[in-house]
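Below is one structure, written out as structure tokens, with a few remarks after it.
The complex appears here without one of its protein chains, the remainder shown in place.
So that you can tell them apart, the chains are marked A, B and C in the order they are listed, and the count of residues begins at 1 in each.
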Amino acid sequence: METFSDGVIAILLTIMVLELKVPEGEHLSDLHNNWPILFSYVLSFVTIGIYWNNHHHMLRATERINGAVLWANLHLLFWLSLFSFATGWMGENHFARTPVALYGVVLLCAAVAYYILQTAILRELGPDSRLAKAVGRDLKGKASPLIYSAGILLTFVDRWLGVIAYGVVALMWLVPDRRLVPKAM
Amino acid sequence: METFSDGVIAILLTIMVLELKVPEGEHLSDLHNNWPILFSYVLSFVTIGIYWNNHHHMLRATERINGAVLWANLHLLFWLSLFSFATGWMGENHFARTPVALYGVVLLCAAVAYYILQTAILRELGPDSRLAKAVGRDLKGKASPLIYSAGILLTFVDRWLGVIAYGVVALMWLVPDRRLVPKAM
Amino acid sequence: METFSDGVIAILLTIMVLELKVPEGEHLSDLHNNWPILFSYVLSFVTIGIYWNNHHHMLRATERINGAVLWANLHLLFWLSLFSFATGWMGENHFARTPVALYGVVLLCAAVAYYILQTAILRELGPDSRLAKAVGRDLKGKASPLIYSAGILLTFVDRWLGVIAYGVVALMWLVPDRRLVPKAM
Partner (left out) sequence: METFSDGVIAILLTIMVLELKVPEGEHLSDLHNNWPILFSYVLSFVTIGIYWNNHHHMLRATERINGAVLWANLHLLFWLSLFSFATGWMGENHFARTPVALYGVVLLCAAVAYYILQTAILRELGPDSRLAKAVGRDLKGKASPLIYSAGILLTFVDRWLGVIAYGVVALMWLVPDRRLVPKAM
């Protein structure tokens, strides 16, 4: 399951770049439609990169799985697979409100799916497992869906507030904070 | 062969999302053409997920292969590779009759190809192998092509009856029923 | 190198199906442009399948590599990567003469690249290696480029003669003939 998931995530990470369509003209100004797509691509690339890293380490620490874990994993991969679409729509419309909100919905669903997967694995492994201790209180994992939800609502105030909220979650996972929060995996 | 097949299935699972084309406008209403594609994508995603799971466990239990197994495996991958096309055509035409029937034909051919592969492996391993005992009478494996065939015919009565038949097969494999039917693999 | 090559070949096998574009209409007659693409896809799928199988077993038997082997391998992957383009062009033009000939040129270059790779590996391993004995006189490996060349020339007589020649090579590799020719790998 680990190799398969790694493969799927590697492909998802890569095919997002296909949304960066080659423009018709040959001048820098012909790229004007590509900059917002590039920006949304960077955000998605970092987010998928974080998922890959956390997911990979979580599965590494998972000695045995059951049917629930398997389907929770496919459920997560499903939402990650929609990143490509959501990224393209947000970028091509230069971060218009509705696409930014929908992008947040996909982010939120993926975060919830990750939480479900983690819960299914912890239920299988038990509270004394190495993974359970590493996850601990899982402040980041619980905060992420909340911040995403806030971000989706904030797009109706100002769409950039939503984008900032999504970026804050990415930064939160990028910055290592071993003493404050137990390293998730 | 196991790694290669896993890789191919991972790619097939992922490139289906490329059929979800990014729409031109920026409003929710511009997604109207995407909902049926998303729905057909979910159905195909679950079906490929089931194939991956069963196929992976079957190959795990296969200690040795021969030429017949190898080509039976490629034959299965061929039909799975057509899911992307069939999914896109069914979704883009909002589940019109002919695309729904053709989608069923691809499902049927994949199910038959899986049965051929399983038979080729069991012939190589013999009736006392671990796999032969796990497969047992293989009620699910025999029922699936029958239900798919019925589904294809039912599209000519009502196209949604076909879709329901395809969904029933997916549910049948999702629900674990260890006591009633020996777990296939 | 083996895993990487397997991955590349798996992706090449799979992205060919993207040439099967979803048609606009919802009737069987709207697929009229897809049948020739499907036919050329089947031919390419089988050919890539044969390459994967032979290539995989050859690399398995290769205990050590050098720079020449590495680049000969990438050279082969390069020609295999052009199958997608050649398949699409041949299919979309309903097996017109020039696309059929070009398809043959790509087949020929891939066959020659495979021969170069095999030669580079045998030079590294020496004439007493297990692989050298398995390859033997390599009648199939030597006949394939000749038949492809004949097929390219025959397209100028009748384009279908070229297609038949390409199919003959595929069949030649599919049919096992252990007694006549030592199994190549």
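Just so it is clear, a contact is a pair of C-beta atoms (placed from the backbone, for glycine too) under 8 Å apart; a residue touches a chain by one contact, two chains touch by 3 or more.
None of the values given here were measured: they were computed from a predicted structure.
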item	value
Neighbouring shown chains of the undisplayed chain, as defined at the top	A, C
Residue, one of C:I15, C:L38, C:A132 or C:A150, that touches the chain absent here	C:I15
Residue touching the undisplayed chain, where the options are C:P23, C:G49 or C:G88	C:G88
Contacts of chain C with the absent chain, listed as residue ranges	3-4, 7-8, 11-12, 15, 18-19, 67, 70-71, 74, 77-78, 81-82, 84-85, 88-89, 92-93, 96-99, 102
Contact set of chain A toward the excluded chain (per top definition)	3, 6-7, 9-11, 13-15, 17-18, 20, 22-23, 25-28, 34, 42, 45-46, 49, 52-53, 56, 174, 176
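The criterion applied here is as follows: only the chains that are shown with their structure count from here on.
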item	value
Chain contact topology (line, ring, star, complete or other)	line
Fitted rotation between chain A and its twin chain B in degrees, CA, nearest 5	90
Whole-Å separation of chain centres (CA-atom averages), chain A against chain B	27
Shared interface positions of chain C, touching two or more other chains	none
